[in-house]
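Worksheet for the structure shown next.
A single protein chain has been omitted from the complex, and every remaining protein chain is retained in its original position.
Presenting chain A:
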Amino acid sequence: MNPFTYSRATAVADAVRDKASHPDSEYLGGGTNLIDLMKENVARPTHLVGLNKLPLADIEALPDGGLRLGALATNADTAWHDEVKSRYPLLNQAILAGASPQLRNAATNGGNLMQRTRCYYFYDLATPCNKREPGSGCSAIGGYNRVCGILGTSESCIATHPSDMCVALAALAPTVRVSGPNGDRTIAFDDFHRLPGDQPEKDNNLEPGELITGLDLPAKGFEKNFSYLKLRDRSSYAFALISVAAGLELEGNTIKDARLALGGVAHKPWRDQEAENMLKGQPATEDTFRRVAAKVVADAKGHGSNDFKIELAKRAIVRALKQAAEGNQHAADVFLNSNP
(Lines give C-alpha, C1' and ligand atoms only; values in the text may rest on other atoms or scores of the structure.)
Protein backbone atom coordinates (compact mmCIF):
# COMPACT_ATOMS: atom_id res chain seq x y z
CA MET A 1 0.00 0.00 0.00
CA ASN A 2 1.08 3.56 -0.63
CA PRO A 3 1.42 5.83 2.40
CA PHE A 4 -1.70 7.67 3.51
CA THR A 5 -3.04 9.54 6.50
CA TYR A 6 -6.15 8.48 8.40
CA SER A 7 -8.74 10.32 10.39
CA ARG A 8 -11.76 8.96 12.19
CA ALA A 9 -14.97 10.89 11.60
CA THR A 10 -17.47 11.19 14.44
CA ALA A 11 -20.22 13.06 12.57
CA VAL A 12 -21.38 13.00 8.95
CA ALA A 13 -20.68 16.71 8.48
CA ASP A 14 -17.12 16.24 9.77
CA ALA A 15 -16.57 13.34 7.39
CA VAL A 16 -17.75 15.37 4.41
CA ARG A 17 -15.60 18.34 5.45
CA ASP A 18 -12.53 16.17 6.03
CA LYS A 19 -12.95 14.48 2.65
CA ALA A 20 -13.34 17.84 0.87
CA SER A 21 -10.18 19.20 2.49
CA HIS A 22 -8.02 16.30 1.28
CA PRO A 23 -7.54 15.83 -2.45
CA ASP A 24 -7.17 12.18 -3.47
CA SER A 25 -8.95 11.00 -0.35
CA GLU A 26 -11.49 8.20 0.03
CA TYR A 27 -14.16 7.29 2.53
CA LEU A 28 -13.37 4.02 4.35
CA GLY A 29 -16.32 1.87 5.41
CA GLY A 30 -15.74 -1.83 6.05
CA GLY A 31 -12.67 -1.72 3.81
CA THR A 32 -13.20 -5.14 2.24
CA ASN A 33 -12.90 -3.81 -1.31
CA LEU A 34 -11.00 -0.54 -0.89
CA ILE A 35 -8.15 -2.00 1.19
CA ASP A 36 -7.79 -4.81 -1.34
CA LEU A 37 -7.65 -2.27 -4.19
CA MET A 38 -5.01 -0.32 -2.25
CA LYS A 39 -2.91 -3.46 -1.78
CA GLU A 40 -3.12 -4.00 -5.54
CA ASN A 41 -2.14 -0.36 -6.17
CA VAL A 42 -5.36 0.10 -8.15
CA ALA A 43 -6.50 2.67 -5.58
CA ARG A 44 -3.88 5.06 -4.24
CA PRO A 45 -5.60 7.52 -1.89
CA THR A 46 -3.36 9.77 0.19
CA HIS A 47 -5.94 10.15 2.96
CA LEU A 48 -8.72 7.96 4.34
CA VAL A 49 -11.75 9.25 6.18
CA GLY A 50 -12.70 6.45 8.58
CA LEU A 51 -16.46 6.10 8.82
CA ASN A 52 -16.96 3.09 11.05
CA LYS A 53 -17.78 5.02 14.21
CA LEU A 54 -20.45 7.21 12.54
CA PRO A 55 -23.98 6.61 13.87
CA LEU A 56 -25.27 5.16 10.58
CA ALA A 57 -25.56 1.49 11.45
CA ASP A 58 -29.25 1.39 12.40
CA ILE A 59 -32.07 -0.32 10.53
CA GLU A 60 -35.36 1.36 11.34
CA ALA A 61 -38.99 1.47 10.23
CA LEU A 62 -40.14 4.49 8.23
CA PRO A 63 -43.52 6.23 8.72
CA ASP A 64 -44.59 5.30 5.16
CA GLY A 65 -44.23 1.60 5.94
CA GLY A 66 -40.77 1.34 4.41
CA LEU A 67 -37.47 0.46 6.04
CA ARG A 68 -34.32 2.56 6.35
CA LEU A 69 -31.03 0.68 6.04
CA GLY A 70 -28.15 2.61 7.55
CA ALA A 71 -25.17 2.98 5.25
CA LEU A 72 -22.89 1.49 7.91
CA ALA A 73 -25.11 -1.45 8.83
CA THR A 74 -23.12 -4.48 7.79
CA ASN A 75 -24.32 -6.70 4.98
CA ALA A 76 -24.70 -9.52 7.55
CA ASP A 77 -26.71 -7.48 10.06
CA THR A 78 -28.93 -6.31 7.20
CA ALA A 79 -29.53 -9.78 5.75
CA TRP A 80 -30.39 -11.33 9.13
CA HIS A 81 -32.49 -8.40 10.39
CA ASP A 82 -36.01 -9.60 11.30
CA GLU A 83 -37.76 -6.95 9.19
CA VAL A 84 -35.56 -7.71 6.19
CA LYS A 85 -36.17 -11.45 6.53
CA SER A 86 -39.94 -11.11 6.85
CA ARG A 87 -40.65 -8.20 4.50
CA TYR A 88 -37.74 -8.14 2.03
CA PRO A 89 -36.66 -11.79 1.78
CA LEU A 90 -35.39 -11.07 -1.75
CA LEU A 91 -32.78 -8.78 -0.20
CA ASN A 92 -31.95 -11.34 2.48
CA GLN A 93 -31.30 -13.99 -0.17
CA ALA A 94 -29.26 -11.76 -2.44
CA ILE A 95 -26.96 -10.60 0.36
CA LEU A 96 -26.40 -14.15 1.60
CA ALA A 97 -25.61 -15.30 -1.94
CA GLY A 98 -22.64 -12.92 -2.01
CA ALA A 99 -19.11 -13.07 -0.59
CA SER A 100 -18.34 -15.04 2.60
CA PRO A 101 -19.58 -14.72 6.21
CA GLN A 102 -16.36 -12.90 7.18
CA LEU A 103 -16.71 -10.37 4.36
CA ARG A 104 -20.42 -9.83 5.01
CA ASN A 105 -19.61 -9.14 8.68
CA ALA A 106 -17.26 -6.31 7.70
CA ALA A 107 -18.77 -4.97 4.47
CA THR A 108 -21.30 -2.16 4.81
CA ASN A 109 -24.43 -1.34 2.83
CA GLY A 110 -22.97 1.90 1.51
CA GLY A 111 -19.77 0.12 0.59
CA ASN A 112 -21.69 -2.57 -1.26
CA LEU A 113 -22.98 0.10 -3.64
CA MET A 114 -19.50 1.62 -3.97
CA GLN A 115 -17.52 -1.57 -4.67
CA ARG A 116 -15.61 -1.63 -7.94
CA THR A 117 -15.80 -4.14 -10.77
CA ARG A 118 -13.94 -7.45 -10.56
CA CYS A 119 -12.99 -7.34 -14.26
CA TYR A 120 -9.58 -9.05 -14.40
CA TYR A 121 -7.96 -6.17 -16.27
CA PHE A 122 -9.12 -3.53 -13.78
CA TYR A 123 -6.89 -5.31 -11.24
CA ASP A 124 -4.00 -5.96 -13.63
CA LEU A 125 -1.74 -2.91 -13.67
CA ALA A 126 0.27 -4.37 -16.57
CA THR A 127 -2.66 -4.04 -19.00
CA PRO A 128 -4.69 -1.09 -20.30
CA CYS A 129 -8.05 -0.41 -18.61
CA ASN A 130 -10.19 2.66 -19.24
CA LYS A 131 -11.86 2.35 -15.85
CA ARG A 132 -8.54 2.31 -14.00
CA GLU A 133 -6.66 4.62 -16.34
CA PRO A 134 -9.00 6.65 -18.58
CA GLY A 135 -7.92 6.68 -22.21
CA SER A 136 -5.59 3.69 -21.93
CA GLY A 137 -7.96 1.27 -23.71
CA CYS A 138 -10.02 -1.78 -22.81
CA SER A 139 -8.20 -5.10 -22.58
CA ALA A 140 -11.39 -7.07 -21.95
CA ILE A 141 -12.69 -6.33 -25.44
CA GLY A 142 -10.92 -8.99 -27.46
CA GLY A 143 -9.43 -10.46 -24.29
CA TYR A 144 -10.68 -12.81 -21.58
CA ASN A 145 -14.15 -11.52 -20.84
CA ARG A 146 -16.00 -14.44 -19.25
CA VAL A 147 -17.07 -12.21 -16.34
CA CYS A 148 -17.87 -9.16 -18.49
CA GLY A 149 -21.12 -7.58 -19.57
CA ILE A 150 -23.54 -8.22 -22.42
CA LEU A 151 -25.96 -5.30 -21.95
CA GLY A 152 -25.34 -1.55 -21.99
CA THR A 153 -21.63 -1.95 -22.71
CA SER A 154 -19.60 0.62 -24.64
CA GLU A 155 -16.50 0.66 -26.78
CA SER A 156 -14.65 1.94 -23.71
CA CYS A 157 -15.68 -0.66 -21.15
CA ILE A 158 -17.56 -3.95 -20.79
CA ALA A 159 -17.07 -4.34 -17.02
CA THR A 160 -19.90 -5.46 -14.74
CA HIS A 161 -21.00 -4.29 -11.32
CA PRO A 162 -20.21 -7.28 -9.09
CA SER A 163 -22.81 -6.92 -6.33
CA ASP A 164 -25.59 -9.38 -5.47
CA MET A 165 -27.22 -7.08 -2.94
CA CYS A 166 -27.54 -4.31 -5.52
CA VAL A 167 -29.44 -6.58 -7.92
CA ALA A 168 -32.12 -7.13 -5.27
CA LEU A 169 -32.06 -3.42 -4.49
CA ALA A 170 -32.57 -2.59 -8.17
CA ALA A 171 -35.74 -4.70 -8.04
CA LEU A 172 -36.92 -3.22 -4.73
CA ALA A 173 -36.21 0.37 -5.86
CA PRO A 174 -35.11 2.17 -2.70
CA THR A 175 -33.87 5.74 -2.65
CA VAL A 176 -30.23 6.37 -1.78
CA ARG A 177 -29.67 9.08 0.82
CA VAL A 178 -26.46 11.07 0.42
CA SER A 179 -24.76 13.99 2.15
CA GLY A 180 -22.21 16.15 0.42
CA PRO A 181 -20.47 19.52 0.36
CA ASN A 182 -23.65 21.01 -1.15
CA GLY A 183 -26.03 19.44 1.34
CA ASP A 184 -28.25 16.38 1.44
CA ARG A 185 -30.18 14.77 -1.41
CA THR A 186 -31.74 11.49 -2.45
CA ILE A 187 -31.08 9.48 -5.61
CA ALA A 188 -33.45 6.84 -7.02
CA PHE A 189 -31.58 3.54 -6.92
CA ASP A 190 -31.88 3.01 -10.65
CA ASP A 191 -30.19 6.38 -11.19
CA PHE A 192 -27.36 5.71 -8.73
CA HIS A 193 -25.11 3.51 -10.86
CA ARG A 194 -24.40 4.43 -14.48
CA LEU A 195 -23.50 2.84 -17.78
CA PRO A 196 -19.89 3.21 -18.90
CA GLY A 197 -20.34 5.31 -22.06
CA ASP A 198 -17.08 7.13 -22.67
CA GLN A 199 -16.44 7.69 -18.94
CA PRO A 200 -16.09 4.20 -17.47
CA GLU A 201 -13.97 5.59 -14.64
CA LYS A 202 -17.26 6.84 -13.18
CA ASP A 203 -19.22 3.96 -11.63
CA ASN A 204 -22.06 6.10 -10.30
CA ASN A 205 -23.67 9.51 -10.28
CA LEU A 206 -22.40 10.73 -6.91
CA GLU A 207 -20.98 14.24 -6.95
CA PRO A 208 -17.42 14.67 -5.65
CA GLY A 209 -17.28 14.27 -1.87
CA GLU A 210 -20.79 12.90 -1.47
CA LEU A 211 -21.28 10.21 1.18
CA ILE A 212 -24.03 7.58 1.23
CA THR A 213 -25.85 7.74 4.58
CA GLY A 214 -28.63 5.22 4.00
CA LEU A 215 -31.12 3.44 1.79
CA ASP A 216 -34.88 3.91 2.15
CA LEU A 217 -36.79 0.84 1.01
CA PRO A 218 -40.41 1.40 -0.05
CA ALA A 219 -43.12 -0.56 1.77
CA LYS A 220 -43.66 -3.04 -1.06
CA GLY A 221 -41.25 -5.95 -0.61
CA PHE A 222 -42.68 -8.69 -2.89
CA GLU A 223 -42.34 -11.01 0.10
CA LYS A 224 -44.82 -13.61 -1.19
CA ASN A 225 -43.56 -14.12 -4.72
CA PHE A 226 -39.87 -13.55 -5.29
CA SER A 227 -36.67 -15.25 -6.32
CA TYR A 228 -32.99 -14.45 -6.28
CA LEU A 229 -31.33 -16.88 -8.65
CA LYS A 230 -27.54 -16.78 -8.81
CA LEU A 231 -25.53 -18.81 -11.34
CA ARG A 232 -21.77 -19.03 -10.82
CA ASP A 233 -18.71 -21.18 -11.39
CA ARG A 234 -18.84 -22.78 -7.91
CA SER A 235 -21.77 -23.10 -5.56
CA SER A 236 -20.52 -20.74 -2.87
CA TYR A 237 -18.24 -17.74 -2.49
CA ALA A 238 -18.04 -16.75 -6.17
CA PHE A 239 -19.28 -13.78 -8.14
CA ALA A 240 -22.35 -14.22 -10.30
CA LEU A 241 -22.02 -15.03 -13.96
CA ILE A 242 -25.72 -14.29 -14.16
CA SER A 243 -28.09 -13.42 -11.35
CA VAL A 244 -31.77 -12.56 -11.47
CA ALA A 245 -33.89 -10.78 -8.88
CA ALA A 246 -37.58 -11.27 -9.55
CA GLY A 247 -40.59 -10.01 -7.61
CA LEU A 248 -44.21 -10.62 -8.58
CA GLU A 249 -47.54 -9.46 -7.24
CA LEU A 250 -50.20 -11.95 -8.29
CA GLU A 251 -53.98 -11.91 -8.35
CA GLY A 252 -54.92 -15.49 -9.01
CA ASN A 253 -52.59 -16.36 -11.82
CA THR A 254 -52.53 -12.84 -13.25
CA ILE A 255 -49.47 -10.64 -12.72
CA LYS A 256 -50.51 -7.30 -11.17
CA ASP A 257 -47.02 -5.92 -10.60
CA ALA A 258 -43.55 -7.15 -11.41
CA ARG A 259 -39.90 -6.34 -10.80
CA LEU A 260 -37.02 -7.81 -12.73
CA ALA A 261 -33.30 -7.03 -12.40
CA LEU A 262 -30.16 -8.84 -13.53
CA GLY A 263 -26.62 -9.01 -12.19
CA GLY A 264 -23.44 -10.02 -13.98
CA VAL A 265 -24.62 -8.51 -17.26
CA ALA A 266 -23.93 -4.78 -17.13
CA HIS A 267 -21.97 -1.88 -15.67
CA LYS A 268 -24.90 -1.36 -13.30
CA PRO A 269 -27.50 -3.62 -11.72
CA TRP A 270 -29.73 -4.09 -14.77
CA ARG A 271 -33.38 -3.38 -14.05
CA ASP A 272 -35.61 -3.72 -17.11
CA GLN A 273 -38.80 -1.72 -16.63
CA GLU A 274 -40.06 -2.47 -20.13
CA ALA A 275 -39.88 -6.15 -19.31
CA GLU A 276 -41.71 -5.48 -16.05
CA ASN A 277 -44.47 -3.71 -17.98
CA MET A 278 -44.69 -6.65 -20.39
CA LEU A 279 -45.37 -8.93 -17.41
CA LYS A 280 -48.17 -6.82 -15.97
CA GLY A 281 -51.67 -8.10 -16.78
CA GLN A 282 -50.30 -11.33 -18.22
CA PRO A 283 -50.85 -14.85 -16.88
CA ALA A 284 -47.91 -16.14 -14.84
CA THR A 285 -47.00 -18.88 -17.30
CA GLU A 286 -43.78 -20.16 -18.80
CA ASP A 287 -44.91 -18.79 -22.16
CA THR A 288 -45.14 -15.28 -20.71
CA PHE A 289 -41.77 -15.62 -19.02
CA ARG A 290 -40.11 -16.84 -22.23
CA ARG A 291 -41.36 -13.84 -24.19
CA VAL A 292 -40.15 -11.45 -21.50
CA ALA A 293 -36.76 -13.17 -21.26
CA ALA A 294 -36.31 -12.89 -25.02
CA LYS A 295 -37.06 -9.17 -24.80
CA VAL A 296 -34.52 -8.59 -21.99
CA VAL A 297 -31.65 -10.01 -24.02
CA ALA A 298 -32.84 -8.77 -27.43
CA ASP A 299 -30.08 -6.16 -27.56
CA ALA A 300 -27.47 -8.25 -25.73
CA LYS A 301 -24.02 -8.52 -27.28
CA GLY A 302 -21.43 -11.15 -26.46
CA HIS A 303 -17.71 -10.46 -26.59
CA GLY A 304 -16.37 -13.94 -27.22
CA SER A 305 -15.75 -15.78 -23.98
CA ASN A 306 -18.99 -14.43 -22.48
CA ASP A 307 -21.29 -15.24 -25.43
CA PHE A 308 -22.85 -18.00 -23.31
CA LYS A 309 -24.28 -15.39 -20.98
CA ILE A 310 -27.00 -14.40 -23.45
CA GLU A 311 -28.65 -17.82 -23.47
CA LEU A 312 -27.87 -18.32 -19.77
CA ALA A 313 -29.54 -15.02 -18.88
CA LYS A 314 -32.62 -15.95 -20.86
CA ARG A 315 -32.98 -19.30 -19.12
CA ALA A 316 -32.22 -17.81 -15.70
CA ILE A 317 -34.94 -15.19 -16.14
CA VAL A 318 -37.52 -17.87 -16.98
CA ARG A 319 -36.47 -20.01 -14.03
CA ALA A 320 -36.43 -17.10 -11.57
CA LEU A 321 -39.87 -15.90 -12.67
CA LYS A 322 -41.23 -19.45 -12.36
CA GLN A 323 -39.77 -19.74 -8.86
CA ALA A 324 -41.28 -16.37 -7.95
CA ALA A 325 -44.69 -17.36 -9.31
CA GLU A 326 -44.61 -20.65 -7.39
CA GLY A 327 -44.24 -18.60 -4.24
CA ASN A 328 -42.34 -21.20 -2.25
CA GLN A 329 -39.15 -19.22 -1.68
CA HIS A 330 -38.39 -18.10 1.85
CA ALA A 331 -35.86 -15.94 3.59
CA ALA A 332 -32.67 -17.28 5.09
CA ASP A 333 -33.46 -20.98 5.10
CA VAL A 334 -33.21 -21.34 1.34
CA PHE A 335 -29.97 -19.45 0.78
CA LEU A 336 -28.34 -22.79 0.23
CA ASN A 337 -30.66 -23.65 -2.59
CA SER A 338 -30.36 -20.71 -4.94
CA ASN A 339 -29.25 -23.15 -7.63
CA PRO A 340 -31.89 -25.89 -7.33
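Annotations
Just so it is clear, a residue touches a chain if its C-beta (ideal position, glycine included) is under 8 Å from a C-beta of that chain, and two chains touch if they have at least 3 such contacts; residues count from 1.
Here is the rule we go by: contacts and distances are computed from a predicted model.
Per UniProt, the protein behind the absent chain is "2Fe-2S iron-sulfur cluster binding domain-containing protein"; the candidates were "Branched-chain amino acid transport system permease protein LivM", "TatD DNase family protein", "2Fe-2S iron-sulfur cluster binding domain-containing protein" or "Formyltransferase/hydrolase complex Fhc subunit A".
Note that of A:35, A:173, A:195 or A:250, the residue touching the chain absent from this view is A:35.
Across the entire complex, the residue among A:50, A:128, A:218 or A:327 in touch with the chain not shown is A:50. Across the entire complex, the residue among A:102, A:136, A:253 or A:328 in touch with the chain not shown is A:102. Residue-level contact of chain A with the missing chain is found at 1-6, 8, 28, 30-32, 35-36, 38-39, 48, 50, 52-53, 76, 80, 99-103, 105-106, 236-237, 332, 335-336.
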